[in-house]
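A quick write-up on the structure given underneath.
Omission of a single protein chain aside, the complex is shown with its protein chains in their original locations.
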Amino acid sequence: MKKLVYFLTGIRSEYDILAPVIEAVSATPELEAGVIVTGAHLTQIHENSVRQIENDGHRIVARIDSLLASDGLSGRVKGAALQLTGMSDLFARERPNFIVVMGDREESITGALAGVYHHIPVVHIGGGDHADDGNVDNPIRHAVSKIAHLHMATTPLSGQRLRALGEEDWRIHVVGASGLDRLFSTPQLGRNDLEAALGVDWNGAPYVVLLYHPTITDFDDAGVHIASITKVLEETRLHVAIMMPNSDPGNQAIVGELNSFAQRCGRVKLFRFLDRLVFVNMLRHANALVGNSSAGILEAPSLGLPVVNIGLRQRGREHAGNVIFTDYSREEIRNAIVKSVFDQAYREHASAVTNPYGDGTTGRKIAEILANTEVNKKLMHKNFLM
Amino acid sequence: MKKLVYFLTGIRSEYDILAPVIEAVSATPELEAGVIVTGAHLTQIHENSVRQIENDGHRIVARIDSLLASDGLSGRVKGAALQLTGMSDLFARERPNFIVVMGDREESITGALAGVYHHIPVVHIGGGDHADDGNVDNPIRHAVSKIAHLHMATTPLSGQRLRALGEEDWRIHVVGASGLDRLFSTPQLGRNDLEAALGVDWNGAPYVVLLYHPTITDFDDAGVHIASITKVLEETRLHVAIMMPNSDPGNQAIVGELNSFAQRCGRVKLFRFLDRLVFVNMLRHANALVGNSSAGILEAPSLGLPVVNIGLRQRGREHAGNVIFTDYSREEIRNAIVKSVFDQAYREHASAVTNPYGDGTTGRKIAEILANTEVNKKLMHKNFLM
Amino acid sequence: MKKLVYFLTGIRSEYDILAPVIEAVSATPELEAGVIVTGAHLTQIHENSVRQIENDGHRIVARIDSLLASDGLSGRVKGAALQLTGMSDLFARERPNFIVVMGDREESITGALAGVYHHIPVVHIGGGDHADDGNVDNPIRHAVSKIAHLHMATTPLSGQRLRALGEEDWRIHVVGASGLDRLFSTPQLGRNDLEAALGVDWNGAPYVVLLYHPTITDFDDAGVHIASITKVLEETRLHVAIMMPNSDPGNQAIVGELNSFAQRCGRVKLFRFLDRLVFVNMLRHANALVGNSSAGILEAPSLGLPVVNIGLRQRGREHAGNVIFTDYSREEIRNAIVKSVFDQAYREHASAVTNPYGDGTTGRKIAEILANTEVNKKLMHKNFLM
Partner (left out) sequence: MKKLVYFLTGIRSEYDILAPVIEAVSATPELEAGVIVTGAHLTQIHENSVRQIENDGHRIVARIDSLLASDGLSGRVKGAALQLTGMSDLFARERPNFIVVMGDREESITGALAGVYHHIPVVHIGGGDHADDGNVDNPIRHAVSKIAHLHMATTPLSGQRLRALGEEDWRIHVVGASGLDRLFSTPQLGRNDLEAALGVDWNGAPYVVLLYHPTITDFDDAGVHIASITKVLEETRLHVAIMMPNSDPGNQAIVGELNSFAQRCGRVKLFRFLDRLVFVNMLRHANALVGNSSAGILEAPSLGLPVVNIGLRQRGREHAGNVIFTDYSREEIRNAIVKSVFDQAYREHASAVTNPYGDGTTGRKIAEILANTEVNKKLMHKNFLM
């Protein structure tokens, strides 16, 4: 009988990273994949990204509507409660062999809790990562690691951190970042085809990509912060391709300013959603990536793309030499963008870095580990190095 | 303005340990205490122990009905969801300055999550403790520690474990076990008065106390295990005072066997609930404590009481030299009870141990720390030693 | 494609009535049945009656753990919320063609609400019934009727009441009580075989059956009320077969007194659960049925069994001439029992009544109606006679 592997996902950015693992699990004869879809996937805010999961052909075993409209702190907790409630009846009925969660979001901890209380082994992707941003996500990630029975660490350093935090060696597998799997397999688009796909007419002129998400620690100032960034970008007179932010608190202020920026500045193009093909090639052709997206840390090094990371998000994460970190000072931001786009020596350096997040075979590695792991007392009985 | 300190409690045994801290917080001019009551407190199974909290004069700020009747794994998860939901609206409205959780139960992790997502500092009592029982409680306790902003460790060893698991030194306070605070302050009852209070007529004959709770890891065998213990106790012909178990899964099998034991054996007396006064003096006069209660680890050493701890619960916890650990073999259990009750050399040794869990001033220490802790960015921004 | 008919059930007594309808639906080629199991079915209190549903071979489409342990008013509301939450995700995913609810319990109104808000036709069994007991169930039943799209009324009088309350004629079907379907199909047991099955040795002596459930309107007095009944039964010196009460508030006081009655009186036998075969034959051979069970109203007339109905439960329901209604006065209860058991003229009269609840073909009738009902705008667009 096949081992049943459940994945839990609440937002497109998370699914994008899980997808290569789900595909690899589905392609493994000993395993069967099921996806629990929750959170932003089920809302129009993100254009019901659940449809992408369906289109990718994955079996959706439950849809747990959980995102509150209130865009505040208590909504996060209540949404987590709805996820727990939904998984409670599901796990009692279905009893998967593994529940896989990723990173540091609400669904990471709710999936881990629902799993461990049902005596189902919890597999955690991204444990041991670290972003020194004072954000709630960081302690949540480590809390999930305490509960998880298997760790799929993205880098050797993350694996060491898991050990330093008391996790047993044999539970830790360094597998790289699965987000890279798709990067390598995404076909190339020429610059002209890309411009057509984006609906822009920039004639090969330099452009930067802006990906800026709200940060929980300073979401009250989200409006001020994004305004500093758009102001600098307006002054640089560069073309700018912008992706809309995720749905964390603070999101609405950012959306408002981005809309206003696009209205007042003709060189700016706003995207709610882009195909993977178009998105990856937009990064490939870009002169720099600006904002605070994890794409700057994880994927940009494999593309040799210079990155300007602004504010606390991603701060302190393991990264290659293609990233300049700034705070919200306009001067700092401006200098970093100018260096990233126009300083040829720096650009050459950035194009030649080695990516600490691996080589694009992460999904396959995880599937093999799950296929070869026996669910027994040893796996379920957690000891800690202390 | 006073700092508002919320406590979360779901079961009598937990409240008994929290109560000295709540009292000390209430007695501190800079602090104000509020109690969130949930779980078993609100059910008749435990005779609505919420009434004891009311009678103790504490301000109850919310009652969150959360215990499912289904006595299974999924009920635990659903109950946790109800706790999160209830705290969500409460914290959004009231914004306490601290939320205090204890130990390793569902309410420990739900209180920690509700707190951290509302940016309210989480105070964890009992972090760094360790019971090597393969139980879900152990990873949950460590997960709560990852989230908590202040650790109130019960022993120096627990403090060291927190550090080994990556917690920063300045967050860790070794304060002892608050459960001892009440032990020292409970008045003495003579043996005759005790027998009257218990409604028994044992004329000063030796007796043991049996406190046996279900263990999550082997709750399917709870009926078999308790039957081994009652069988041995029946053969020893000792008098036995029994407290009913807590409401964890497996509870019903134990209750059934204990009822049967009491019906078939006249030397046995069953108690659903005892006043603190009576309970403590029942331990003071007992010849041994049998079962798997934390009282054997925490409080028995201060009373010089020999303890027979059966099975995985409490296994591996820091303890003094008054405890014999056994598995479920009847012979092991019998030998340990005989030694504890009748071996005078051993009994003298057990009566002279030092209690690693402190000296009964834990509540006061915690209250002082909270009164002197400033809620600021440093407190809220967790770093980890790794 | 088959029409998918979902049934919602929360307690054994309700399932017993639904079961013949589920069977008839399953036996109808155009229909497919699914059962949503919730409430007391999933708890040990009722020995996990979900197993009976499984053993009956029905497809369980969801288990929604919902019964709170708190045995109070707020637990009822919270349990209803868990039912709504569970059905929400289920209906969004599965979209049954009909949702069938019964009577006047929490799951009747939650099923109706989940259905109507998902635009799924709601079929209500037992609308238009009436029990003038001041109980919350009565208004709930009528509220469900306002929402329901099809009414399966048990008697012509109930059908008339639905019309009087504004329901359109064409939505109302008088189909009888499905509880009778199984009564007629249950094989006969001789008196000796019955005694063997019950584990009693009554040698054919007269006995009464006691079925007494808590009533929401006076649940605080449940202990006093049941004590009056057991006192009278103790004095009559009749043999008594007792079924345990359902899990409504007040249940624990009744359970306590029944246990005590059985302990102090050797002629009494207590049952938590009986096979349908044994239960029906226990009624067939009984000299009277005492208490407040709906079996006295619905099934007893078809068996010619005299009934003493005590208190407000069942009061005011349509009934045949085999029922004597009493309040809690011991004298009234005693007189009614004596008349029912020993007054031959009355017993002959009671044995010859006509059952207003039909002839045991209810399940088949309902299945036919559902097979022949088109789900269209007319069905979904409720008008009211007013």
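In this document, chain identifiers A, B and C correspond to the written order of the chains, with residue numbering beginning at 1 in each.
Operating definition for what follows: contacts are C-beta pairs under 8 Å (C-beta built on N, C-alpha and C of every residue); 3 or more make two chains touch, one makes a residue touch a chain.
These numbers come from a predicted model, not from an experiment.
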item: Listed residues A:42, A:62, A:209 or A:222, member touching the removed chain; value: A:42
item: Listed residues C:4, C:60 or C:140, member touching the removed chain; value: C:140
item: Absent-chain contact - pick from B:86, B:214 or B:311; value: B:86
item: Chain not shown: contacting residue from A:52, A:74, A:110 or A:309; value: A:74
item: Hidden partner chain, residues of chain C it touches; value: 72-78, 80-82, 84-85, 87-89, 91-92, 106, 109, 112-114, 116-119, 130, 132, 134, 136, 138-140, 142-147, 160-161, 164-166, 377, 380-386
item: Interface with the unshown chain - residue positions in chain A; value: 40, 42-45, 65-72, 74-75, 78, 82, 247, 252
item: Contacts of chain B with the absent chain, listed as residue ranges; value: 62-65, 82, 85-86, 88-89, 92-93
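Going forward, only the chains that are shown with their structure count from here on.
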item: Chain centre separation in whole Å, for chain C relative to chain B (CA means); value: 43
item: Approximate Å spacing (C-alpha centroids) for the pair chain A, chain B; value: 40
item: Distance from chain C to chain A - Cα centre to Cα centre, in angstrom; value: 53
item: Residues of chain C whose C-beta touches two or more other chains; value: 65, 82
